[in-house]
Structures are given as C-alpha cells and as structure tokens.
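Here the complex is missing one protein chain, while the rest keep their positions.
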Amino acid sequence: MSDATQDLAAFRADIAAWIGANCPSALLGRPMDENAIVWGGRRWTFTDDDQRLWLERAIGRGLTAPRWPVEYGGAGLTRAQEKIYREEMERLGAPPPLESFGLWMLGPALLEFGNAAQKAEHLPKITKGQIRWCQGYSEPGAGSDLANVQTRAEDMGDHWLINGQKIWTSYADRADWIFALVRTDREAPKHRGISFLLMDMETPGITTRPIRLISGKSPFCETFFDNVKVPKENLVGELNRGWDIAKYLLTHEREMIGGGARGLLGGRSVSQILAAQEGDVMADPVLRAEAMQLEVDALAFGLTMDRYKDQAEAGRGVGNASAMLKYYGTELNKRRYELLMATAGSEGVEWDGAQGGLAPEWLRTKANSIEGGTTEVMLDIIAKRVLEMPNQ
Amino acid sequence: MSDATQDLAAFRADIAAWIGANCPSALLGRPMDENAIVWGGRRWTFTDDDQRLWLERAIGRGLTAPRWPVEYGGAGLTRAQEKIYREEMERLGAPPPLESFGLWMLGPALLEFGNAAQKAEHLPKITKGQIRWCQGYSEPGAGSDLANVQTRAEDMGDHWLINGQKIWTSYADRADWIFALVRTDREAPKHRGISFLLMDMETPGITTRPIRLISGKSPFCETFFDNVKVPKENLVGELNRGWDIAKYLLTHEREMIGGGARGLLGGRSVSQILAAQEGDVMADPVLRAEAMQLEVDALAFGLTMDRYKDQAEAGRGVGNASAMLKYYGTELNKRRYELLMATAGSEGVEWDGAQGGLAPEWLRTKANSIEGGTTEVMLDIIAKRVLEMPNQ
Amino acid sequence: MTQSLLETEDEVMLRDAARGFLADASPVSALRANRDAGRAHDPALWTEMAQMGWTGVLVPEDAGGADMGHRAAGILAEEMGQVLAASPFLSTAVIAASVLRDAGPRATGALQAIATGQATYALALDEGPKFAPAATALRAERQGNAFRLSGTKAFVADGTTAGRILVLARTSGAPGDPAGLTLFDIDANRAGLDRQALSTIDSRDHARLVFDGVEATGDDIIGDLDNGFATLRPGLQAGQAALAAELTGLAAGAAAITLGYLKDRRQFDRTIGSFQALQHRAAHLWSEIEVTASAIANAGRVLDHTPADAGLAVSLAKARAAQTAKLAVSEAVQMHGGIGMTDAHDIGFFMKRARVGAEWLGDYGHHAAVIAAARGF
Partner (left out) sequence: MTQSLLETEDEVMLRDAARGFLADASPVSALRANRDAGRAHDPALWTEMAQMGWTGVLVPEDAGGADMGHRAAGILAEEMGQVLAASPFLSTAVIAASVLRDAGPRATGALQAIATGQATYALALDEGPKFAPAATALRAERQGNAFRLSGTKAFVADGTTAGRILVLARTSGAPGDPAGLTLFDIDANRAGLDRQALSTIDSRDHARLVFDGVEATGDDIIGDLDNGFATLRPGLQAGQAALAAELTGLAAGAAAITLGYLKDRRQFDRTIGSFQALQHRAAHLWSEIEVTASAIANAGRVLDHTPADAGLAVSLAKARAAQTAKLAVSEAVQMHGGIGMTDAHDIGFFMKRARVGAEWLGDYGHHAAVIAAARGF
C-alpha cells in the first residue's frame, strides 16, 4: 500500500469517526425531504436543535465547503479526500449540514474569478450559512437564449444603476443576496457586454414575487430592479466579460443537476420504491418491463456519474460532456417519476394522499429538463461541440 | 335499405360467387411469400398452371385493375365496389391475380396525365400482364432530394437522346419498360425542367446491374443510359412539368407502402406469429410488453388505414397526410420485425434456419423507412405542409 | 370492419356545435376559475348541456333522451377534452345512462332525470389504487329483505357532488371473484354514507366513500343479484370509450396550444417552430393523435353497432388514448419551456388531467392485457 493510499485510509477512518461523534443521531438516515434541508441565511430558522448543532459542528471543521481553502471557512480537502468524506456521509446516513447556491454556484465563481476583497467578504458568510444567495440569470422572453440579457447596469460614476427584471430566481423571496448577469454594453455583440454583479436583496428598488408552479409550489420568483444603486466594487471579474463566468457556472450547474437525478429521490432506488408499493403492480408486464428498463439505465447512469467524477477528480475536466450528464440524468428522472405515478395509480393523483408528496415531486421533475439548459440545448451542445457536427 | 346499399349487397354476392367459381382452390389461403406473386411481363414464367388460369380469368373480367375503365382492360368498378371486391378476396383467401408497378404507379399516372394514344397503347398491356414496368426516379448521390435529376434528355428533333444513370430501379433486370424522370431543361430551377418519359428496356444503350442488398437479395438495380434514342411521343404530360406527375405518384406510393406494412406479413398478425413461436418467449416481460404495445399500435394503425381509405373512397383526398401513413406504417413494420427476430432468438439469425426467410425479411424492412421518401422527409412534410410550421 | 370510421354529416355538425359552445361556455379558464373557487364543476354548465340534449346523449327517446349513440358521446367527450371542460358527463350521461337503459322499465324515471339534467351519478367501484372490479370487497350483507353495505370505495369520480351512487358490492364469493357482485343504485344522502372529498391534481370532484351499514333494498338493485359485473359492463365500456375520447381531445388540445406557441415564440433570433428537431417531434405527436383518433372512432362505432363484441375496440381506444395523452402533455410542457411549468399558463392543467384520465377505468397495462388476451397471447 502506497503512502498516499495509507493516508487516505487513515483519513477515511478519521472522518467517519468524526461524523459518528458529531452528527446528532436523530439526523442519521432521516429522509431527505424538503423540510430536512438547511439553507441558512439571515432569516433562517432551524426545524430543530439537532440541525443547528450539526451545522455549527460542521462549520467548526470547515465541512460545509470541504474543498474550499481553510481561510474562507473551508476544510481544504483534496479531491480524493472530499470523495471519501461524501462516501462516508452517505454510508452513515448523515445529511449535508448546509446546502446553498452560495456553496454550489457563487463560491466556485468567486474562487475562480473574484478578487481578494470579494473572496474575503463573501466566502466566509457562505460557509457559515450566514448569507443565502440566489441566482439572477434568466429574463422573461429569453428562454434558452440566456445571453439575451436586457437588464441594464449603467455606470453612474460612483455606482451602478440597475433596471430590469429577472425570472426563475430560485427562492429569491428568501435570499439575502443575488448574483446576476446584467448588460453593461448595449452596443456590443450579444455575448459581450454582459457583466456579473452582486447585489444585496435589501437594496432599495429590488422586489420579488413568487411564481406559482404547476406543482402548486413556488420555489422560483420574478425579481424586479427599479433604479437600484449598486456599489462599483460589486462587479466580479472583468467588465463586459460576465458571460465567461456564466458559462463556467452553467457547466458546473449541469453536472450538479444531472447528478441530482439520483439525489432527488433521497438515495432510494427504483427497486426500493417498487418494493414498498401496495399490491402487485409489478404483475403488469408493461409496468414491470418499464421498471426493469429504468433500473438498467439508472444503474448504468450512476456508474457514468462515478466515472465522470473520477475523471474530474483526476484533474481532467468533463467539459461539454456535462451536457450529456444533464440531459441523461434529467430525462431519466422524469421517466422514474412517470413510473412511480403509474405504479401509485389513483393514490398518486392526490395532492396529499397515501403517496404523500409524490404528485408535486412528479410535476417538479418536468422542470428538470428545462432549467439549467433545456434538453434541446444539451443535445445541441453535444452535437456541435462534442461531435463537431456542422452548422447549416 | 337504400337502392345503392341493395346494389352493393348484390355486387358482393355476385363477386364472391365469381371468385369462388374461378379462383383455383389450390391458390386459396396459400401464404403470400415472394414466390406466390405474379408480376407478368414478356419473360414471365408462372410457378404453376393455377396461377396462369387465375390470371386469365381475372383478365377476362377486368379484375386485374378493378377501377380502370373497361376499354383499357379494367372492370370499371366504383370505389365502393372495389372495396367490396378486395374484402371478398381477402375473406376467401384469394391471391391478387397480378401485381405490378404498371398497375400501382404508371397506370394511375397515365390515366391522369397521359394522352389518348398512350393510354390505348400501354394500359391494356398492363392489365393483361404483358408488359412489366419499372420506375426510374432516384439517381446516385441524390438520395432524398429526388428533384436533383441529372439524367439528361436532349431534344434531337425526331427523338430524345438520353444519357445518365438511375438507381433503386426495382426489378429493372426483369422489367420490359421503364418510366423515368429526365432533365429536359438544365437552366430552369431544380423542380422545373424535369420531364416524365417512357422507355422500352430493349432500346440499345440501356443496361442494368442488380444491387446486392444487406439481405443478400437484389430486388433493385442500377440502370445506365448511354446515348439511348427514345421516340418523341414517349413523353407523358407537358414538357418540363414531369415533377407534377412525380409528386402525384409519390403521394400514391406513400399510401401504398404505408399500407403495405400490414400486407408484407401476408395478413398474419403479430399475435398469430407469436402464438406459433416455439417455447414461451412471452414469459419475458420485456418481450411481452413490446408485443402488447406493438399489437395496440398495429390495430390502431390498421383502423387508420381503413379510415383514410374510406376518406379517399368518399372522394376526399388524403393529401399530405399520406406522409403520416408512410411514416407510421413503415416504422411499425420495422418494430414488428425487430420483435419477431427477438422472439426467434438464435433461430432467427440463420439465413435459412427453422424460421425460414425471417432474417432477410427483417433486413428488408430497414429499407421501408428509406424508399419512397425517408422517415425524415415524411416528418418534414407533416411539419411543413400539414402543421404549417415555419421555415427558418 | 364494415362501419365507416368517417364522421357522418350529423356528427360533423355535432362536433362543430360542441366546439363552438364549449369555447364560450367552458374554456380552460373556467376550469381554473372553478379550481380557484374550490368548486369541482359549474352546475350552470351542466344545465346548459342538458338543454342541448347532451345529458341524454345515451338516453332512449322514449325516456326523453336524444339517443345519439356512443360515437356521438365520444365526439362530445373529445370536445370537452380539448378545453378540459369539467362536468359529471362521463359518470352520469355515459356510464349511468348506459347501465340504466338496460335495466328495464323500472329505470325509465331515472333515465328521464338524467336527460333533463336533474340527476347526477357517481360510480363507486375501485377500492384500491388500480382499476380492479373483481377485487371488490365492500360487502352488502342481507338482513331480511334489506341489505347493509359496509366498506370503502377509494376513488370515486364525481363522488362528492353526485346525487346518486352506483355502487358495486359483494353479495357472495370472495374478493377476486368476478361473480357474486351486485350493483346498487342508491341516494347519495343515505344514512351511513360518508363522502370524503379528495384533493386531486385535476381539480375535479373525486371522493373516498365510506359505507358504514348503509341500508339498501332489493328495489335498489340494478340487474340481477350476484350478477353485477355483467350489469355494469355496458356502462364500464361506454365510460372507458368516452374517457378515451376525452383524453384524445385533451391530447389534440395540448398539441394545438403547443403548435401555436412554437409558431409564435422566438428565440435565438428565429421562431422556435422552425427548429427541425421540434418539427419532427411535433409531426410525430400529430401522427400519434391521428392514429389514436381512429381507435376512438372505431370504439364508438362498435359500441353502437355490435356492443356485445366491444371489449377489444374499447380497450384499444383507452390504451392508445392514455399513451397519446401522456406523450402530448410531456411534449407540450417541454416545448413550452419555463412558462409551461407555471400555474399561470394553462398547459399544466392538461398534464394533470391526463394523468388522472390515464388511471381511471383501467390504465394502459390493463387494457393492453385485455387486447393481448383477445388476440390470443
């Protein structure tokens, strides 16, 4: 056994012991429904004390952001160590102490594109769960054409003046800050002239309105900017080069959403769910065949996620192939929920019946193949950039 | 009961009696494999005397071309009568006395576009099975772009001079005459400048070469034209307006191929074939579900063919919806043969095993969605012409 | 196949009239308004349907009905599906009317009440999450001349609003046995019957019905004792065919809205309907709807002309319709993109109703199995 392998084995034993000693036992193995997620932020209230305790302890060890530098509240782990940490968390059934768009999206962007002051100001508040972020990319009418940014930021000398509207801002009504794409040059070609800006949601002129979805829930908002004054130093990266940051984050988001296809079920496999169904719906050869095919594809996709993770951890990027993960993972998740609804029969069509929240979850999956780049855009990316097929 | 209905009932009784009295009993219910088809032509040899007798009797009553005028050797039936004739033929298990591209394609074109002399010359030889026709549309390199006709016909005053090459000419090596699209104006836009020409295959300068297919069979040929002299009167319709005739025939062909999806199996349904399979392959839920789904779709498609036939018989055209019949019917037929191969297991992969000619038939179905307009072209037609979706 | 699947002139006129009426009287916005008001359907719409003769579409003329037949009922259901019009049409005018018209002169009054729009019915059948009439366990215990009904019906369409309940109960045998069932026709307000409204995704009236010793007499029995499955069959088949028609109309409605959107909406500086990948998918969807429409027409024709042999035709219609509606609403929501996910847009209503319709009266697998059995495999 090499030294490196020995070190990792030691790390695994160490981190498993730490999780075991620090994660409140009531949290272990608890189903990961919506109420179990800790988002943090100024207005956050914990469901119970165990959640608070677990977050505090994780912050103490930097484990809300395992791979971030220690100076920003991370744990400074290597890729290999982070993988082991996540494996042990999953094995022990410990929930993530904190989830946030700050951890997933803004943090990586700041680490790559932010200046020293921005990192020092924002990253620690993310790792400590003090500030909850939301994302302001899409605009009404733009759809898949994300670079069609109309929200304007005018340079007023000592500040930016923002006017416009964003849509699909996740939980903007509960977020403290927003990172957004704004147009800073209206003369430049579409993909130029966009900048990446940070704004406190409490700034005068920012209002939000939740969007009610077909599932009855409102995880997204419309967010309006009416003469909003933003300090000049809130610009991330170069002026008019915000699209570079957006592309970086889009690839990042795709991998996350594609991978989330497994996560959304809280780790339960199709087979486990079927086993829990009432009656023998699997006696229907149509449903049985669909379940078998889904299980085959889901297992193979899970291995593919593992393979791409290994590739990323080996320092080789995933690049445009992330479009495949996003495409395949979200379509698979839609199939999964169609099957679950079909096996649940009439119980599945109740908002609050014996199958609990199945119907809203099913409807929610329909957005999987739209948000973060539609299935159609993913297939375009694979065709054009991976397969290098010609334009007309 | 109305007079018309009474007349039809009498016609049904009459035609059934005639079929019963005239079709040799050895032919009734015989499987419609390739050897059972009577194509006719100068070089035709019957498999047996019953075939010859049945053809002669059918010719005597005009039933090789039921709806053609009596003067050309048809029976002059109405649409409703023809439908009854076909129903009774099917019910009694009587085989078509004659099949040919002359009956299916050239005849309808001549009846619509030909002049009196052309009809008098060619139609009787078709209905009597004396002349076998083939079709010269496609050219190498043109693919789905049928209007990309390069074979040239030069006006030499007293004759046309033909030079060029056709491909996918069905049974050209056994045909007596060919009807072909030729370019008569090289300056005009692509769809103009094409004419519709008839040629005797024995004319000097015409040669054919069979194309071997992946099924090992050669139903198609390449046909070469090297300074072929053709009489001026062999032009059908207007000069340079041959594309109108081609379009007319393409719609006609599509309906035929789409409908052939049922006919290709000689009337046997999937369920009958499955019932004849060795062992209980239907115990496999994947194959069972596929068989169920195929049966559902095939039954519904059969009803759709009936509905469109009724519509055509009611004097309302089918128009561009024929693209749907062609698309759906051929894709269905491919699914059917994929299922049959899967249920046949290793017996299916022999060229000449216990499943007989299944493998070549399966491979042959792969051309269904290519010939007569590809699936992609059919979907384009539906999108553009039926749904009126915009061009870019 | 002897009956033409083409629509007769009368049928074309009926369809046009229905489309015109429903566009005004019950657009999708009416469903939204009903939902927001916590109302399963609008009694005024039902009154208008009665005035047009729709409630009596399957009621014999001597009971005051229009007796237009199953193909006509299917056309009405298709048009209702196009705009998601909510009413007790299927439960009452199709299912109950089909059962009662075979029940002899005693049922004339009930049929009259349906034709006039005064009576509404619900069919209390399934006790588990899947369609399974033979699994009926709800017992009707004989007590002298009367029966006491006890048990639970899990999912009853129109169950909270209907004035009368057709309930399939076990009078002998054990659950799983298709024999030993009896069909009762009882007042919905009878003592011991608890009707619990379910909150379902299609915003229509569905209920759990708990029978706690509900009293019934021999007069409440439709058809023969212990032979309720056979009594119910014409109603079930009529309901399955009409529900299939509704789903096909729903698919066509969702496809039409989507096609309009594809032609309007611009992105990347072009109309999104000009993207070939979307064109091919739209063309495929149109083909599926077209093929399913044939199965719908056929089911209506067979029920009208040779009802004894309708099993295959009805199951074919329901199987195809469930599958086609699922495809249509999936494509519709996906092609609308984000806006299709919002409650403010109508398209989500189509997706939710399609799911309920796919389950009610037998899912795809149930009907495909009927077809396979009929075809000998």
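Going by the order they are written in, the chains are A, B and C; count residues from 1 in each one.
Operating definition for what follows: a contact is a pair of C-beta atoms (placed from the backbone, for glycine too) under 8 Å apart; a residue touches a chain by one contact, two chains touch by 3 or more.
None of the values given here were measured: they were computed from a predicted structure.
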Could you list, sorted by label, every displayed chain in contact with the chain left out? A, B, C
Residue of B:V228, B:I245 or B:A359 in touch with the missing chain, whole complex considered: B:A359
If the hidden chain were put back, which of B:D145, B:D226 or B:E388 would touch it? B:D145
Which of B:A80, B:L161, B:A312 or B:A342 touches the missing chain? It is B:A342
Of A:A26, A:V70, A:A188 or A:M389, the one touching the omitted chain in the full complex: A:M389
Of A:V38, A:V149 or A:M292, which sits in contact with the chain we cannot see? A:M292
When the complex is taken as a whole, what residues of chain C touch the one chain not shown? 275-277, 279-280
Write the list of chain A residues that the hidden chain touches. 269-272, 274-275, 282, 288-289, 291-293, 295-297, 299-301, 303-304, 306-307, 310-311, 314, 321, 324, 327-328, 376, 378-380, 382-384, 386-392
Footprint of the hidden chain on chain B, which residues? 138, 142-145, 148, 167-168, 211-214, 216, 278-279, 281, 284-287, 334, 338, 341-342, 344-354, 359, 363, 366-367, 369-371, 374-376, 379
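Basically, only the chains that are shown with their structure count from here on.
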Quick check on this structure: which chain has its C-alpha centroid closest to the centroid of all protein C-alpha atoms? C
So how far apart, in whole Å, are chain A and chain B when each is placed at the average of its C-alpha atoms? 56
Touching at least 2 other chains, the residues of chain C are 368-369
Which chain A residues touch at least two other chains? 285-286
